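Sending over a structure as structure tokens; questions will come in a sec.
A single protein chain has been omitted from the complex, and every remaining protein chain is retained in its original position.
Each chain gets a letter, A and B, in the order it is written, and its residues are counted from 1.
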Amino acid sequence: MKRMFALLLTLAMVLSLAACGGSSSSSSSSTSSSSSSTETSSADEGWPGKTINVYVTHAAGGDTDYMARQLCTALEGVLGVSVVATNVTGSNGATCMQQYKDGDKDGYTFIATNTAALNGNEATGMVDFGYDAFEPVAVYGIQSGENIVVPADAPYDTLQELIDASIANPGQIKYGTSTGGGVYIQTCVLTNLGGAQFNIIDAGDGANRLTALLGGEVDATSLPYSTAADYIENGQLKSLCTCLSKAPDLIPNQPAASDTVPELKIDTEYVLLAPKGTPAEIVEAMNAAVLEATGTDDWNTMVNDYCFQNPFVLNVEDTIANLKEQRDLFQSFVPFL
Amino acid sequence: MKNKQYKLDIIPGIVLAVFSIAYLSMIPSIQTFTGLGSTPLTNHFIPYLWGGVLLFLSLWIIVRGLRKRKKYLAEGGKIEKTSLKAILMEKREVVASFIALGLYVGLMGVIGFLITTVVYLFVQILILTPREKWKKNYVPAAITAVVAGVVLFFIFRYVLNVLLPVGILSVFGL
Partner (left out) sequence: MILQGLTEVLQPMTIILIAIGTVVGIVFGSIPGLTATMAIVMFLPVTYSMTASEGISMLMALYIGGISGGLISAILLNIPGTPSSVATCFDGKPLADKGEAGKALGTGVVFSFIGTIIGIGLLMVLAPALCDFALKFQAYEYCALTVFSLSMVIALTGHDMPKGLISAVLGALLATVGLAPIDSKPRFTFGLYQLNNGFALVVLLIGLFAIAEVMSYAETVRQNQDFTIRSNVKIKGVGFTFKEFVGQIRNAIVSALIGVGIGILPGIGGGVSCMISYTVSKNTSKHRELYGTGIMDGVVASEAANNGTIGGAMIPLLSLGIPGDAATAMLLGGLQVHNVAPGPLIYEKSGNVVYAIFFAMVLSAIFMMLFMLLGMRFFVSVLKVPKNYLLPVVVVLCAIGAIGNANMLFDTYCMVGFGLMSYLLIKSKVPTVPMILGFILGPTFEQNLRRVSQLTSSDPFWNHPIFCVLIIATVFVVIFSVRSNLKDAKRAEQAELEAMQKAGSDE
């Protein structure tokens, strides 16, 4: 009797958990509005017939995750099956890519990441494979990018003036970097191809670099636009340039770093990949679904609000060309990384 | 009573000393970084620091244990030998639990979360139950194992999206 009571208790505990979990996550289910699923999936017989898993290389809360999840939701409407995003994180996305590059090739496994991580990890030697270890599906967005920022009262207003100031006083201007990632590549280009003579200090991730800049530990650094925007607006910091190849569509009046240092183009684009060996028809069909899913007004508004960009979605061929272009650029930096 | 005291210093001390030497010997092969923003203290420094401190501390307790042993022998204590087999027999539930746990996580990837969990729960419950009460516990243990396994699998796999391995059950399209 006592034992049965105990059993019931354990059960009640477990079930109460189930109740809590179930009630609050039901709101994530898709609100499918279109019935065009038959049209797009005709490329491959019967695909998609079950839940599609999308593995996201970066943690929930970041931009890579947000964009991936927005895409998944939009894809559910087009494909008519569940598209579930799961985060497998670590080492700037390398953990996930390593784990799923040879994953199931049945068209139900995809990887959502960003191009700077994909090509950057290869260039810095973190991993020994590049985009060609995958079947690229689609580039589906572009980030608002990183800006080179300095305190508002700093004596330089352009990237050229900052570089000149560093040459005039070699090793005196402290530049905050984050060793290993896209920011590191950018710092290396600035130093080796731009000729800057900074005292390079490791200052950690975006938030830490912000702290270091505000606290005066570094004199200049690069920050994601979204992190720096408020400080620029309230007059604590000023932006010298964006590191994107061209300023974001919705914040157009910014000089690009490549005007001063031509090679300094760090474009972070969101990209969907499939494991190597996934049938070409499925890749094409998925690309078509992505194009359709991102062709809506909702998507447009979301991208405008979140990325300060207009929608940027490529077909398979252009996606591969795009990845190759960035890889070649990043590989040209390898000698001094 | 005092007999074991010195053993509790000497044996862990030796194990930890060996471990720290192995750890220290691996440090030179770590790639250092010399690019921009590299620090004067390389990524070898802290491992050397911790490894060195651990080695020092383990030598400290070895010496302390040896002193205790000397004192114990001087007081006329005798050294009792306990065989490893006797210890393992004495702690057989612990050994069995670790084996069960090891098999559980080891086989989970291949066989799948659901089946291994049900089996593991059943086995572990019995391990933690005195032998003479096994008979009375077969049924409740089996029910607990199946119910808990199934409920947890479905909640975490399908509601909370944890990637619990499906394993051989994938033939059912789970």
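One rule holds for everything that comes next: contacts are C-beta pairs under 8 Å (C-beta built on N, C-alpha and C of every residue); 3 or more make two chains touch, one makes a residue touch a chain.
Only a predicted model underlies this, so the values are computations on that prediction, with no experimental measurement involved.
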item: Contact set of the excluded chain (shown chains only); value: A, B
item: Contact residue for the chain not shown (choose from B:V105, B:V139 or B:I168); value: B:V105
item: Those residues of subunit A which, in the complete complex, touch the missing chain; value: 2-3, 5-7, 9-10, 13-14, 16-17, 20-21, 23-25, 27-28, 59-62, 65-66, 69-70, 73, 85-91, 94-95, 98-99, 124, 126, 174, 179-180, 199, 201-204, 207-208, 210-212, 214-215, 217, 226-227, 229-231, 233-234, 236, 305-306
item: Where the unshown chain meets subunit B, residue by residue; value: 1, 8, 11-12, 16, 23, 26, 30-33, 35, 37-41, 43, 45-47, 50-51, 53-54, 57-58, 60-61, 64, 91, 93-94, 96-98, 101-102, 104-106, 108-109, 117, 120-121, 124-125, 127-131, 137, 140-141, 144, 148-149, 152, 156, 160-165
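One rule holds in what follows: only the chains that are shown with their structure count from here on.
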item: Subunit A-touching residues of subunit B, taken from the complex the two chains share; value: 33, 35-39, 136-137, 140, 143-144, 147-148, 151-152, 155, 159-161, 163, 173
item: Touching residues (chain side subunit A, partner subunit B) in the complex; value: 3-4, 7, 10-11, 14-15, 17-18, 21-22, 25, 50, 84, 86, 88, 177, 179, 184, 187-188, 191, 200-202, 336-337
